[in-house]
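Removed from the display is one protein chain of the complex; every other protein chain stays in position.
For subunit A:
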Amino acid sequence: TMAATKANKEQKYDRQLRLWGDHGQESLENAHVCLINATATGTEILKNLVLPGIGAFTIVDGHIVSGEDVGNNFFLSKNSIGKSPDKLLDNDPEFFHRFTIVIGVQLPESTCLRLGSVLWSASVPFLVCKTYGLIGYIRLVVQEHTVIESHPDNALEDLRLDQPFSEFTNHIQSYDLENMEKKDHSHTPWIIVVAKYLDKWLSEHNCQAPKTYREKEAFKLFIREGILKNENGVPEDEENFEEAIKNVNTALNPTKIPSAVEDLFNSQQCSNITSQTPSFWVMLRAVKEFVHNEGNGNLPVRGTIPDMIADSQKFINLQNVSAVTYFCPKCSGLCWCVGKNASFLRVVRCRSLAEEYNVDSVNKDEIASCMDNPDSEMVFYLMLRAVDRFYQQHSRYPGVYNYQVEEDISRLKLCVNSLLQEYSLNVNIKDDYIHEFCRYGAAEPHTVAAFLGGSAAQEAIKIISHQFVPFNNTFIYNAMSQTSATLHL
């Protein structure tokens, strides 16, 4: 039955395994997610995490289902724990340490900050989500999030033609382009063609690879001369040579360690390994050691080559040579994955909520530069902060009751001004926005919640699976104009 369950899962999760693989799925199944407040947005998030197969959930919600909730909420069957997050923070803050991630929805500012500091010191990722009228807000709070598989787009190939390793050099020597049948000649992979001609070039040019534009052009011509000619001296149609010429620029890219990875090597976590160090850093250290020893200054070979014109056997041979891994041959699992992705390793470090909210450490530059455009998405962030301030003073959100809308506009305006003053922000917020936020009356329109629930669950999946790079650190969605922005706060 184990096998049957497995097959069943494969079938059910087929469409998503194609994005994050079995190991990604496994992390989801082992995760325990805490969701605070099952509002419309909360339930949307919950649904989007239940569907892909997250292992366990704990829902914290002190509210009792009211008539209004039924309107925008679709599965309130198993009802909450009945404890409010504030009570848990008072009595048992360690309660929150057990989770893979905590997702707080529609939290008042004070709860959010308290919880934020508990989770920050426990190194538990915290995702803050809010749907407020036609505005959505997500904030990721995590001290350090490591990503092994960042799945970059358009990554450069790792060919090492400038620093060929011995297996590759030997492999190239097995080709003799001069004394080859035409069929073999035109089915020799372009990487071999470039490597062969580079060898020749080096011997004729004092071991200096082509660097300048002119040299590269000359090198292309050099390769072109190698194309076979028919009995009348007309060059044959050799697509592999054309491919080689086309790829000269990429192929001659010097092999180097990406600066992002270099930075990680130099970071403290990588230098001081203790028994407490998370495995990511231990492996990163191993990669670093490798670079300094066997790697001769280079990362482990990625082991993949681009597709190219070649006959199958030659391609497979080349593939096998490239797939050679000197990196930790005994362990095929995670180490292998780290080695293969060495150039794409990423670490995301967010600022804490405390830093964001503290008058001395607030990111004024980001706020001020965005607000050069008074309609930047930043204005919604400031409005959300002002609304929180309103809630602190009045224990309710502005515009909740129709008869108070007019008064609330001036009250909210006071909150906006005091916020700007407190942080000495010299920015201008249009009255239009104050009116609009009062009009929202803290409504959580379902369709905006649906959008935000999708986006937030997606970030949670990135965090849980340690695949793909989450945003750092604030996401704002404007449903009026269907725009969005990520802000660094």
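The rule we apply is simple: a residue touches a chain if its C-beta (ideal position, glycine included) is under 8 Å from a C-beta of that chain, and two chains touch if they have at least 3 such contacts; residues count from 1.
As a convention for this text, contacts and distances are computed from a predicted model.
Enquirer: Which name from "Aminotransferase class I/classII large domain-containing protein", "Protein transport protein SEC23", "SUMO-activating enzyme subunit 2" or "SKP1 component dimerisation domain-containing protein" does UniProt give the chain that's left off?
Expert: Not shown, but named in UniProt as "SUMO-activating enzyme subunit 2".
Enquirer: Tell me which residue among A:Leu202, A:Ala286, A:Leu425 or A:Ala485 touches the hidden chain in the full complex.
Expert: The single option touching the absent chain is A:Ala485.
Enquirer: Write down which of A:Trp20, A:Phe126, A:Phe241 or A:Phe290 is the residue touching the left-out chain.
Expert: Of the listed residues, the one touching the omitted chain is A:Trp20.
Enquirer: In the whole complex, what residues of subunit A lie against the chain that is missing from view?
Expert: Subunit A touches the chain not shown through residues 3, 6-8, 10-22, 39-40, 44, 47-48, 50-53, 68-69, 71-75, 133-134, 149, 151, 153-154, 183, 239, 304, 307-313, 315-316, 319, 373-376, 400, 432, 436, 439-455, 457-458, 461, 468-469, 471, 475, 477-487.
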